[in-house]
Structures are given as C-alpha cells and as structure tokens.
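Shown here: the complex without one of its protein chains, the others still in place.
Our next item is subunit A:
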Amino acid sequence: MTKPLFLVVLFVSLSAMVSMGQTKPVVADTITDYYEVQTIPMPAGLTAETGAMAFLPDGRLIACFHRGEVMMYTPKTKTWKLFAEGLHDPLGILVISNRELLIMQRPELTRLKDTDGDGVADVYETVTDQFGLSGNYHEFAFGPVRDKQGNLYIGLNAASSGAGIRDELRGRYEPLGRQGKMYSCVPYRGWIMRLTPDGKLLPFACGFRSPNGMFIDAKDRLFVTDNQGDWLGTSKLYHVEQGKFYGHPPSLVWKEGFPDVDPTTLPPATLDSMRVREMIAFPHQRLAHSPTQIVVDNTGGRFGPFAGQMLVGEMDFSRLLRILPDEVNGQLQGAAIPFFDNAGLRKGNNRLVFAPDGSLWLGQTDHGWAGDRGIQRLVYKGGTLLDVMAMHLTPTGFELTFTQPLDEASAKALTNYQFRRFYYKYHASYGSPETDSQPVPVTAVTLSPDRKSVSLTLNELKPNHVYELMLGDLRSAGKRICNRMLYYTLNQLKQKPQ
C-alpha cells in the first residue's frame, strides 16, 4: 500500500532537485542498489516448503522439503535432481561429502549415503533416535551443528497445547511435563542435545520452546534462536552454554535431580532467577515474529561490507536480521537491525546458506503459518551502502560505527538519535507488552576523527532493558542511512574503567 506512494514521492523529489539545476548527481540510495534478489526455478510438482539447505563440496545445492524430498540443484545448468525421498519433515542438513549427508528429520538424525555412486541415496543409517516423540505436530527437530571436537548438537521442540499426543509414544511419559501451554511430556523436548563422536546423545541445555535456528561460530560458541510465545515475551537469540536453563519451564522435568513438580507452577520469580537471559531480543512485530536459521557471512567481502557478522532469517517479514554483537563484562549481548528490509524478498525465510560464490540462498516455507514457498538468493552487486556496522555499550551510552564516514552536520544532530527503552515480562502468558517504556534523551554526541563512529551519551542506562534506537536522516556524501531501526539488548551495564 505505501510502497507506490513512497516511489512517487521519491520520483517527485528527484525531479524537483534535477529541475533546480543541481550539478551533483543525486543517488537514489536504496538497498537494491547494492543487492539483487533472484528467484530460483523450482521443479514442477514440488511443494517447496523448504526445510533445510546446504551446499556440497562440488558446488551443488542440496535442499530438503516438507514432503520428504531431498533434492540437488546445479546452479550452472539450473537443473534439479532427486537424491532421496520419504523423510518425515526434514529440517536440517550437515554435509559430510558429495555422497553423504546428515539429515535431521522428525523421528531421528539420519545418515544418508549414496554408496553405489548412482546419485541417489541407498543407505539411511539412524545416527540417533534416543529422544521422545509424543506424536504432537510441534515436536520439530532441528540441527545438527558440529563443534570442533566433533560433537553434534540437535534441538528438540516443545509440543503444542494446540494439539494432543498419540496413544503410543516413543520414550517415557512424564505427566508433570504435560502441563503448561507448550509442553514436554517425553524425554528432552525443549532441550538442546549433544551427540558425542562415539554416539551418545546427552542433554546439553534446556528451556527452549522452538529452537529453529542453531549455529556454532568460529570460537565454538553455540547460538540458538527461539520464538515468542508462552514464557517468551518476544523472540530471541541465545548464547547457549552447557547445563544452563533458558527460560521455557516444562523441559526442566528432564533435568537430572529436578524435584517432582510441574515446573510451570514454580513462582515466576524463582524461574526468572534460574534462567539465563537472551543475548539479543528481537522485538515482536517491530523486528520479528519468528526468527529462523542463523548464518555467518563467511564470504570475506563477497557479500558486501558485513563480513563476519551473523544474519538471522525471519518468517513473517520481508527481511532478515543482522546481529551486532557486543561483549560486556565477559557476557554477550548486543543489537539487531533489519537487513534487506521490505525490498522485494519473499517472506518465510526459514533456511539461509551462503553459496561458494558468496551469494546468500534463502529457503522459504509457510507450513501452516504466514510465509512463502520456494528458494531465492541475494547477490551483492558492489558498492558500500550506508548502514550501522557496530553498536557497543559504553559506561555512559552507546558507540555506533558506520560503514561510511558520516556528513558532520547530520551526525552531530542530537535529534537524529531517538532512544526508548522497555522490557518484556517473563511470565506464562503468550508474549508480553513492552513494559516500563520510556524515551531516553541523548545529552551529547561526539563524532570520531574519521567520521565513522559516533559516541552518544544517554540520560540514563538501565540493565535488563531493550534499547530502541531510531536513527534520523543520517547521510554520507549523498547516501542515506539504509536502516534506521535498531534494538540493543542491555542485560549488563558497562563499568567505568577504574
């Protein structure tokens, strides 16, 4: 609705400037000047609810779809070929070789092998199925991701109160885990599990509702996304460490030594003191509804200026999320900012993977929710857009670093930095209002000598709040700032150096 109007306004303002006889060319600076969306042709007859994507060493794409197909795509010839079929809702791939894959499907982690080299899988080995299944549709299984020691990690969704369980279950039934909205009545639902190289599946961390994104970075740190709902005021990104509890209570019934109580009946304050807070909150409706897979831009610049940064998919908005990590007192927190916001990308971006050529491939699904189907790719065309590169907490405010030097006048205008802070309640209800919402005035701004960083002094900093930053009309040599909305999750204050 608003887009045509926006284009008209842009056109009018451009022509006005031209008619005013300006000699300097005016750049119509939008994200599509730097990145292009391309749509991948899908085979006829495929219901392209994309559950998993990866690239093989030989450069072919491998993708799984909801109806159990595993298909290979050769980008050069634009042709699809079937590799395997009949899987149950496959949602993750780890490539071992051109002929061997690990695939996470609903009932198990499976090793698929093409042993006779005819291009089709003929061996399906069960790598692990040592976790429970109640038959509830919401018990999706995610992963695997692998650490440097060769451990694999998988994520097991909690079940949904919107549906029941089967008469026959796999795994021991625990009625205390059946309470609450989303539940965990069979082993390890709501857990991240570690599969050791010798094949033992061990509980690793709990308190998850729907951990649809799992990622291990170069420092062997595990990151997991989770979805807004009961006990999750908003969707979020966690830095996950062994033995810790991340806030969604029913999975606690499977924690060794946990007392025989329904965890959802514990006082929220008690649960709050047990949980580890998110690294980054993705404010509901503003930034995200359903975050999905996490990837890191490992292209060394072939995908633009954000090399080394994490991108997260999102189901309901035509955008991705870019992560601006910060480390305060040894703990990870940080900000999220839209990427390729409302610029022609379809929704439902469930799976993300970088191709060998540095383009970002996006596998889309709807699967009963809002979203789209198919596969698209984002290709970097060159140039440097004006965007926020980093956001760091200081003892008195924030330091923002940009991709380009800022025009001094716009950078130094206090009105170009509008802060508001709030927090999300931790409670059994679905979602949370933005609570204790207050504007936070900026009292000072200083621009670095290279004009790429601004240091902002805020009137007040409160821990355990989300800081919203709306940027004004920041400019850099005719370029406009690309994304104006950032959310910094301030768990810890930064101490002044002694």
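The definition used in the following text is that contacts are C-beta pairs under 8 Å (C-beta built on N, C-alpha and C of every residue); 3 or more make two chains touch, one makes a residue touch a chain; residues count from 1.
What we mean here is this: contacts and distances are computed from a predicted model.
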| item | value |
| --- | --- |
| Listed names "Blue (type 1) copper domain-containing protein", "ABC-2 type transport system permease protein", "Lipoprotein" or "NADH-quinone oxidoreductase subunit F", matching UniProt entry of the absent chain | "Blue (type 1) copper domain-containing protein" |
| Touch criterion as defined above, residue of A:Met72, A:Leu87 or A:Ile375 at the omitted chain | A:Leu87 |
| Listed residues A:Arg221, A:Lys244 or A:Arg286, member touching the removed chain | A:Arg286 |
| Residue of A:Met182, A:Met310 or A:Leu456 in touch with the missing chain, whole complex considered | A:Met182 |
| Contacting the left-out chain in the complete assembly, out of A:His367, A:Arg451 or A:Arg480 | A:His367 |
| Omitted-chain contact residue, chosen from A:Arg170, A:Arg302 or A:Arg451 | A:Arg170 |
| Residues of subunit A (touch criterion as defined above) contacting the omitted chain | 1, 43-47, 66-69, 71, 80, 82, 85-89, 105-108, 110-111, 121-126, 129, 133-138, 160-163, 166, 168-170, 181-182, 229-230, 284-286, 289-290, 315-316, 366-370, 429-431, 433-434, 437 |
